[in-house]
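Omission of a single protein chain aside, the complex is shown with its protein chains in their original locations.
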Amino acid sequence: MVDKVVELPVTIEIPVGPQHPALHEPVLLKAYVDGETVVKVEVNTGYNHRGIEKLCEQNTFYKDIFIIGRVCGICNTVHTDVYVRALEQILGLEPNRRAKYLRVVAMELERIHSHMLINAVMAEVVGFDTLFMSIMLDREKVMKAKEILTGARVMADYMMVGGVRRDLSDADAGRIAKLVEQVRERLTYYKRVFEEDTTITKRLMGVGVLKRVDAVRHTLLGPVARGSGVRIDARVSDRYDAYDELQPEVVVRGEGDSWARMMVRWDEALVSAEIVLSALSKLPRDGSPVPDERKLPRKFPPGEAYTRVEAPRGELTYYVMSDGKANPYRVKIRTPSFTNIVNSAFLYEGYTIADLPVILASLDPCISCMERAVITDLRTGERRTVPFTQLSRGDKAWRGRGFYLL
Amino acid sequence: MARPRLLPAVVRSLLGRPSTVQYPYVKTEVEAAYRGRHYADLKKCTGCSLCAIECPADAIAMTQIPAHLEAPKSNPRRVYPKIDYGRCVFCYRCVTVCPFDAYVTTNFYGMAGPRENTSEQLSLGTLERVV
Partner (left out) sequence: MTATLAQAGGFVKPNRRVFTLEPSRVRSVFLDLVRERGQEGFYVSTIVGVDLKEEGLIRVDYFVVLLPEEETVVLRTAVPRDNPVLDSIVDIVPGALSGELETHDLLGVLFQGNPYLRRGFFVPSDVAEKGVYPLRRG
């Protein structure tokens, strides 16, 4: 005869990561699951902290250009571009038109290969490895184009105060244009694959739905916000470099799910290809874009600058403060991944374990970019009293608390 | 919904050669202007150590030129920049800041190996022995 029923809340803590949660980068998603359903996720990072901001304070302005290029491998030209533009603001320098166009070419090539990479990784995450290999093979063409332009496949080291570090000959411009045209064809094809292939659509559609208001309130940026209908693009609003003449079309979708974010990326890659081609076709000829690095100003006047750039992952901002000495007084880097990963723990709730890497990959996390750590604590006291399925299914008392289900 | 035709791609991949480059048995082709191994031409170098000061990776050490080699008169301190390729990030900052354009650049990239790898041999090879 049973006279007592003991109820145990069956929640299991599953560590997703820190080795390869989705990308091959270290981040730990501690998922608390009730059966198959994720009820809570703690984003636990900090495996990659290198203290670059402090390092920048201890090196000269010019050395920092190369240190900052190493914040992130994928988006190194945007990092150096935004830092170099901050220095130019402090110095009151202006590069010539040709240099500005070449910067745009480098940054847009980077956007194409970054978006191809994350879409390939997404294909791998959903188990479509053939597509992963195929996209990565075509991505090599973009890497080759970047090598022709900057002198290295990945680490461009291309930006310099007052211009860029190497000029582009007409023959090489033609080669890059040819490569980009080939890639554009493939991008259209892959976009169709993502639109129509059932393997992709079944895994991505309706997963990780992000509402417009949540995207803005939690400072989610870039394709993540644009996939939820937020029209933000630093290229259009700040018109830095040559974007005053090469106006990009802002791709916005309304669905807000993982699929929409990936489709935004394909469309943006196509827009980027257009920008590269048009920039190469009307490359201005107003002198050499390469400043003589031996004659650049050694002394920086006191001042501060805050520059923004639209990195492949969203708005990237640098704050640089000079106090007139040889080293910057303060360099503050805020990468889009920092907010996109740290502030998005609420996105995973209510979906299944298999959806977890999909949602993470759809945010395009760049761990070495954010190089920060956040640990959110469980409230153990309340955990025992509330059924977990209730939590995830939108119990008012818990949902009303805002963004973090702690 | 029409599916994109993946079958032709599959057939092409089956019949075609693998895309993988069998490095190191096959060399990857790089641009002539690729930023590869670089070293100082000691006939031009004056030993001013500007490159060593500017190096972001701290990979350049100013080293004495051995006595059996003939250093140019423009280099009174008889020092030259020795680049540690293990530390070097190949940003070419030294190449661009050199006031005498003393650096020789190549697109050589196969520098991985178990031994210490510096520009000592290459740089000293540009000088002649004392007769």
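In this document, chain identifiers A and B correspond to the written order of the chains, with residue numbering beginning at 1 in each.
By our rule, a contact is a pair of C-beta atoms (placed from the backbone, for glycine too) under 8 Å apart; a residue touches a chain by one contact, two chains touch by 3 or more.
None of the values given here were measured: they were computed from a predicted structure.
Given the contact rule set out at the top, which of the displayed chains would the hidden chain touch in the full complex?
A
So which of A:I68, A:A234 or A:A260 would be touching the chain we can't see?
A:A234
Any idea which of A:A305, A:L347 or A:C366 touches the chain not displayed?
Here the residue in touch with the unshown chain is A:A305.
Just one of A:H49, A:K202 or A:K299 touches the chain that is missing; which is it?
In the complete complex, the chain left out is touched by residue A:H49.
Tell me which stretches of chain A touch the chain missing from the display.
46, 49, 51, 53-54, 57, 89-90, 212-213, 216-220, 230-234, 236-238, 302-308, 315, 317, 319, 321, 323-324, 329-330, 332, 334, 338-339, 342-343, 372-377, 402-404, 406
FYI, only the chains that are shown with their structure count from here on.
Looking at the complex, which residues from chain B come into contact with chain A?
Touch residues, chain B against chain A: 1-4, 6, 9-10, 19, 30-31, 33-35, 54, 56-57, 89-93, 96-97, 99.
Which of the residues in chain A end up touching chain B in this complex?
59, 62-63, 65-67, 69-70, 130, 134, 137, 147-148, 151-152, 155, 157, 165-166, 189, 192-193, 196-198, 293-294
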